[in-house]
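Okay, so here's the structure we're looking at.
In this view, the complex is presented without one of its protein chains, the others remaining in place.
Order of writing sets the labels: A, B and C. Residues in every chain begin at 1.
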Amino acid sequence: MTRLQDRRAAALPALRRYSRSTTATLLGVVVAGCVVLGIASSGSFFEGPSVRTFLQYVATPILIGLAQMVALCVGQLNLSVGALGGFSACLMGVLMADTGVPAGLAVLIGVLTATLIGLLTGVFIIATRINGFIVTLGTMTILLGAQYRLSGTRTIDEYSAALRDLGRAAPLNIPLVFVTALAAAALLAAFIRRTVVGRRLLAAGGNPLAARLSGISTDRQIVLAHTLSGLLIGIAALTATASLPGVNRSVGGDWLLPSFAAPIIGGVALTGGSVAVFGTVLAAFVMRLIDTARAQFSLDPSWVNFLIGVVVLGTVVGGRIHQSHLEKKGKATGGPPPAPPADGTGPATALAPTGGAR
Amino acid sequence: MKTASAPRASETDRPTDGARPPHRLPFWVNQRLGLLVLIVALAAVFGLLRPAFFDERLVLFPLLRDIATLTVVALAQMVVLSVGHMNLAVGRMAAFGALFAGFGYDRLGLSLPMGLVLCLLAGCAIGALTGWIIARAGVSSFVVTLAMDFALLGLVSLLYSALTENAAFTTRPDGLTELRSASLADICLGPVCGSPAVPQIAQFTLLAVIGLGFLYTRTRMGRELLLTGANPNAAELSGIPTGRRIILAHALSGLLAALAGFMAAVGTGTFRASIGEDFMLPSFLGAVLGGTLLTGGVVSVVGALLGTALVGVIRKGLDLLGVGLESLNIYLGCVLLLALSADRVRTVVSYRKVVRST
Amino acid sequence: TVKNSGDTGPAGNAPAKRGGGTAELADGSGVKIALVPGGAHPYFQPWKRAGADAKKRLGLGDVTFDETAEWDQQKQNDLLSTLAARGYNAFGIFGVSPTDINTTFADLKSQGFAVASLASCPAGGKNAADFCLSTDVELAAYKAARATIDAMGGQGRLVHLTGNNVDANTQRRIKGVKKAVQETGGKVTLLQTITDIDKDLQTAQKAVSDLIASKGPQIQGIVSTSYNPAVAAAEAVRESGSKAKVVAIDDDAKILSSVKNGSVSATVVQNPVGQADIGAWVLALLQSKQCTMKQPGVTIDSGSFVVTKKNVADYDDARKAKTAQLKKKFADEYLSCG
């Protein structure tokens, strides 16, 4: 029995390491990317204004990535991320500029509206049992329409200077919007790791049936996840409104794909039951590094896209070949129970049973 | 394992294409029938409001041509969904295929069918490559196809910029213009001609639907694709070459995407880089509305056609009613969600009836 | 911006009278015109008012403005045939895809509709519509680049911000800017052309900020030939305290206010009001078979004007004058009536 325990004691850290390897890789990529950019810009990348610009635009991908992550956590997809964000941003803008609502109130209404819409989406999904994918696609369409109705083709910019100042403020070159995003990430991580409600959310995603049998209402978790997702999008809309030159119907237009990319690159499974707040944040950094590199090296976007694609594909293949090479040499010890090769979904999904309202 | 007393998605949505309908449920519980009823009902409503809805040449012909193209797009997505994967690069694979067709016509002077063959080969090859990477690396299809999307986005623009003046191949082979505008009215059996409402380009869609229908209902490959999607671990343990099936699914997806790209190019006139830009959402929408599960293992070929048709009819009807952009999307989303909720009521009622009659 | 519409009426009628009554629309009640932009964009907004005015003034059956094409050629084609099914018989169209739009024009023409290509002409030199009334895209970009170079004091480094790279119009804009830069004989260099940043405001803002963060001191001028980058550039330059001069395009309220407050040095204004106004009038003449084009498919420049802080108050007069002059030209040169 003692030998058994020894083996387990040895296996445990190895397993932990494995589960965190995505995060470690991402961390490596971020560090390497920063170093390369620092060298390429002969140091100016680490100077105040550059750092500020860099961090200023990490906020949105972090927030929308987290918003999507919360939905993914219970096995739902939220396609209305961009539309809801754009709508809330325009709503805040219109309230302030056209109806003269004070900034604080307008912002509050905007964030609450986003939360409320998230809540309604969740309620609609469980009331009708229509696939969440379709429902959020529907709300996305409706919100796109609503955003256009609010703003038309104009750019709304005559709103609170105080809000804008906050959006641009960067004490010690750390933009407030970035701090907001980080705070949201930290709170969310604490919420999911530490609170009973958060654990329930994760349990419902990990195995909806089991959760149900243990007295956790999966329906309620789905509503909660969409509500939280709405809240995070509301915050993302707030930071956008504060830091953009104005809001118009294009705001939120390209949030959808990054919102998925950040959590999924960060190690979250599409099937639910897993979260990776830190991974999502890191993935947002990686995506931001690419933007910066594009500006730094004056790259043609076509080449950038092409290279990103090829490099990611290459890494994916290379990483796997490297790993199987290592396995052959017998260096990898105490790995996880082997998933059948080529199941295409990674080990995280190998055990996750399908089912539940998705 | 079903524990919910109300019908859950998977219980009531189960399409019948893959298998015979569970004989204990009467035919009218069938989801596809619900879609068909919705389509007919909406068409009737729009026809009553605007008799022009039944104008064969100006309304039905373009409507059917659109449905034909988008159905192929939805099928391209459905094929990968069947193995539980996603293809985020459908649109770009379409552009990639169309690039080859355009190149063939413009530079190689190919005939219409030869160009199509080249286009399909290119699509199939890029799809197979994607599938190979996923199977080989065991990384989530989401990440790999996203990377592929970027790579192709860059590559296609680079190639168009390098090869053409205006980012489009404008040479038209013989027969292309005819293919674009020909309808069944141009096919006559003696004095009886077909309807001018049905575009000839729909023949490709018909072929694809029949081919895939055969694949999924009658062949070993189709079944193995579905089981790979339903539970990759169990499939591997049952002796299914899951890796090869994954490659097959992606290759087919690439092929269908390229076909859709070709059809889109024929529909508008030239082979250009922007083909397929808007394919992603319709591809999911059509497939999922039709009853294909995002989690894999369940597909519906006819459902993809009907799902696409439903969205097409709603959009066309709203266009005919002259709904402006400020309301169009709002109505589009609302009609879609309301129609589906109505259909859901039908399913619940029918389910209750069946239970009561047992 | 269309407060002048009241007096374009007489201006429009004047040349018609001089044409011997032939170019004055006799009966427009059977003409239903659809003005179809490629999608929603501030540029097209004046069409709405101008179209409504033309309807009232000329007594047309109907004029509608429909922007539901959503920048998708297939959707636009569908929209056009739907409009035809709804009874519209004359079309003023901004084609989404310049390389494809001739096919669409030919389709519509073959069904006996009057078709005008407005605000953009088909790519490839051939035009299957009755006429094309548009700002020369390349020329407008050239003018904008010239204005930037002037603002920069004739030397320095220039950055060009624009939209979708694989679009024929973007390619023309890039050409226009390059031409202007070349003409300086090396005094001005084109540091970079940043494409694909017009999709949304945040992307544009990010790209401009990154640009200024990494290359800020090297840049003396920024010319933006699309909307969102222009808005973003104006703001970013003011924020960062960079000395770069920004030149934008079009006269959306946001841009005009930036011109007024100095964060944008100049903007190149095109003539959407004139396009819709004249377009509607000519389409009515053509569709009612009162006139024909002497030379079908002819391309006419609707004019472009550089607006700076100096003339921001009265540039519209120049635009109106250009419109009146265009009307006269149509009546005298392009149309054959009676």
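FYI, a contact is a pair of C-beta atoms (placed from the backbone, for glycine too) under 8 Å apart; a residue touches a chain by one contact, two chains touch by 3 or more.
Here, contacts and distances are computed from a predicted model.
Not every chain of the complex appears here, and the one that does not is recorded in UniProt as "Sugar ABC transporter ATP-binding protein", selected from "Sugar ABC transporter ATP-binding protein", "Dihydroorotate dehydrogenase B (NAD(+)), electron transfer subunit", "Hydrogenase maturation factor" or "Na(+)/H(+) antiporter subunit C".
Contacts of the undisplayed chain with visible chains (whole complex): A, B. When the missing chain is restored to the complex, the residue among B:233, B:327 or B:341 that touches it is B:233.
The residue touching the chain not shown here, chosen from A:74, A:111, A:181 or A:211, is A:211. Residues 1-3, 5, 10, 14, 18-25, 218-224, 226-227, 230-231, 233-242, 293, 297-298, 351, 354-356, 358 are the ones on chain B that touch the missing chain. Chain A meets the missing chain through residues 1, 3-5, 7-8, 12, 15, 194-197, 199, 202-203, 206-207, 209-217, 273-274, 327, 330, 333, 335-338, 340-341, 351-355.
Note that in this section only the chains that are shown with their structure count from here on.
Shown here, the protein chains touch in all possible pairs.
By C-beta pair count, the most extensively touching chains are A-B.
Distance from chain B peaks, on a Cα-centroid basis, for C. Averaging C-alpha coordinates per chain places the centre of chain A 39 Å away from that of chain C. Averaged Cα coordinates give chain B a centre that lies 36 Å from the centre of chain C.
For chain C, residues touching at least two other chains, in rising order: 40, 165.
In chain A, the residues touching two or more other chains are 148, 152, 301-302. Contact residues of chain C toward chain B in the complex are 40, 64, 66-68, 72-74, 77-79, 81-82, 84-87, 97-100, 102-104, 107, 123-124, 164-168, 171. Note for the complex: chain A touches chain C at residues 41, 44-45, 49-50, 53-54, 56-57, 60, 148, 152-155, 157, 168, 240, 243-254, 291-292, 294-296, 298, 300-302. Of all the residues in chain C, the ones that touch chain A in their complex are 40-42, 44-45, 165, 191-192, 194-196, 199-203, 205-207, 209-216, 228, 231-232, 234-236, 239-240, 252-254, 257.
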